[in-house]
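With one protein chain removed, the remaining protein chains of the complex are shown where they sit.
Here is chain A:
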Amino acid sequence: MFEVIFLQFLNGLDKGAAYALIALGLTLVFGTLGVVNFAHGALFMLGAFCAVTVRMFLTMETVTIDPTKLSPWGSPLEVREPLVQAWLGDFGAVLVNYSVPFSILITIPIMLLVGIALERGIIKHFYKRPHAEQILVTFGLAIVAQEVIKSIFGPNPIPQPMPTDLRGAADIGAFLGMQANVITYPLWRLIYFVFSAVVIAGVFAFLQFTTFGMVVRAGMADRETVGLLGINIDRRFTVMFGLAAVVAGMAGVMYTPLLPPNYHLGMDFLVLSFVVVVVGGMGSLPGAVAAGFLLGILQSFASMTQVKAIVPGIDQIIIYLVAVVILLVRPRGLLGRRGVMES
């Protein structure tokens, strides 16, 4: 039984890592700019499609028709030559194999630009507007992003293979000195968890230990006073929007081997992430992370056969059930600050 519980716990951490990463970005935007950003899921999806695009470029081929030979199905034989391998040899093959991690390098500047462009181009005009209008405009942005991706990449999921060396499962039981082959877990899911932990720690360290972060935190607490000190807080908040987009984009890239991305990916995660933010407390970064992992773990345990035998279908509703209870018992969320989103 211990093995079952431990595996479900790992599963929960894995799910929670994705929820926490998206919720972290959402909370960053809300905490700094005061904007409820319904386009945040779309940023996750755009990150995933950065990985798709990079792989498309890396796997480009030249196709020549050999009229002298026929394929087994009767059409002229197509001879395909991978371009990147032809240009870069073994290094090209490594790049193709590691296309997902490699995509992170390309995704960071792209998502930073996308974030800054969104904030400067559209969202800044809605700072002083009611939350309902912010939700409408960001939701509209999400739909536009979705439709653009659908028109370019089509409606169906595009699988992204993980590097061959990172496929398969890690024997965690043996690593912990237990019987071998009892607690095994997919290597890439463990990598995703570690990646999330590093990104979350990086964001917290950036806000906690840099002057830039200190100013941003001060701005989050009292925007007006920081402005009166002669600091251009708007510019810093714009960078924070870009940073939130980068976090969402990186989360999307690393998730592609686990879930083939399609245009709807962002919406699938958005609703859950908002629940996570509400449970964690609007505007609370530690709350978002804690709630992400907590809900991931709860969802994982709720899907155990033994639990479902008692309450059928509980795995489908557990997250929303917790949100309802939290909102009834502690309306500002687990770690929410007094006065945030409260009239």
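FYI, a contact is a pair of C-beta atoms (placed from the backbone, for glycine too) under 8 Å apart; a residue touches a chain by one contact, two chains touch by 3 or more; residues count from 1.
Going forward, contacts and distances are computed from a predicted model.
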item	value
"Cbb3-type cytochrome c oxidase subunit", "LemA family protein", "DNA-directed DNA polymerase" or "Substrate-binding protein" - which is the UniProt name of the missing chain	"Substrate-binding protein"
Touching residue (missing chain; options A:V182, A:M267 or A:L321)	A:V182
Missing-partner contacts on chain A, residue numbers	3-4, 7-8, 10-11, 14-15, 71-75, 78, 155-157, 159, 161, 167-169, 171, 181-182, 184-189, 258-260, 268, 299-300, 303-305, 315-316
